[in-house]
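Before anything else, here's the structure in question.
Moving on, here comes chain A:
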Amino acid sequence: MSVVFFVLTAMTLAGALAAVLLKNLVHCALSLTVAFAGLALLFLELDAQFVAFVQILVYVGAVAILVVFAILLTRSAETPKAGGVFSRTWLAGLSVAAAVFAVLGWAVLESTPWLPQTTEAPAADVGQIGEALMSRYVLPLEIVALLLTAALIGAVIVAMHEKDGAQ
Partner candidate 1 sequence: MLGEGILKGLAETAKNFAGSYVSKDRLTTVQYPEERIAPIEATRDFPFLVYDGEDWQAGLRCVACQICEKECPPKCIYIEKSKDKKPDYVGKPQIYPARFDIDISVCMSCQICVEVCPFEAIKMDTVFELATEDRFGGLLLDRSKLAKSNEYYHTIHPTEAAEVDARLAEEKAKVEAKARAAAEAAAAKAAAAPAAGAPAKTEPPAVKPAGGAE
Partner candidate 2 sequence: MLEKADQVFVLLLHWLVGYLPAAWRPASGVLLCVVAIIAVYPTLFALAVLLERKGLGRMQNRYGPNRVGPFGILQPVADGIKSLTKEDIVPFNADALVHFIAPLMLVVAVFMGFAVLPMGRNMVLVDLDASLLFFFAMGASTELSVFMAGWSSRNKYSLLGAMRAVAQMISYEVPLLLSTVGVVMITGSLSLVDIVDAQNRYTWGLAHWNVFKPWGLAGFAMFVIASMAETNRSPFDLPEGESEIVAGYFTEYSGFKFALFFLGEYVGMFGIAGLGTSLFLGGWSSPLAVLSWVPSWIWFFSKVMVWICFFIWVRGTMPRLRQDQLMNFAWKFVLPMTLLNLLVAAEWRFVADMWLRWIAGMVIVVGAYVLMGRVGMRREHFGPRTYRYAE
């Protein structure tokens, strides 16, 4: 735990909080990007280069852009009127969020030994990650690949359908 860690954590948390609290949707999306970048830097701090770069490439480079696109294409980026931001089903939302948090917290508590590790951090270079993905985790990888392909085809079909309808 170093100064860098705390700075990065503060940055990530600030970004995430701003993403929830700001009124202007585009500002929210941009602060979400700050949170993503902070996470990536945290990974880098933990010597997980590959994950960090992929985090930037995928989240900052693609997901953030998608979010922004979605905001711009679906509704105007105007600031909503006061009082209009709260959903009526906030109770359900809160319970879902609490449940997710609980599961995550449980997983973290279960898996991590609650004592500082004294062994040397395992060096996870790209080659090892690749080998793991292609041997031990090949089934999940393939399932994810299948899922993504299905999503891709689905998106194409939706787009084609719209075009037919327009004609």
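As a working rule, a residue touches a chain if its C-beta (ideal position, glycine included) is under 8 Å from a C-beta of that chain, and two chains touch if they have at least 3 such contacts; residues count from 1.
How were these candidates chosen? In short, all candidates are chains of the complex that A comes from, given by their letters.
Computed from a predicted structure; not experimentally measured.
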Taking the stated C-beta criterion, I'd like to know which one of 1 or 2 contacts chain A in the complex. 2
Partner candidate 2, residues of chain A touching it in the complex: 26-27, 30, 33, 37, 40, 49-50, 53-54, 56-57, 60-62, 64-65, 68-69, 72, 77, 125-127
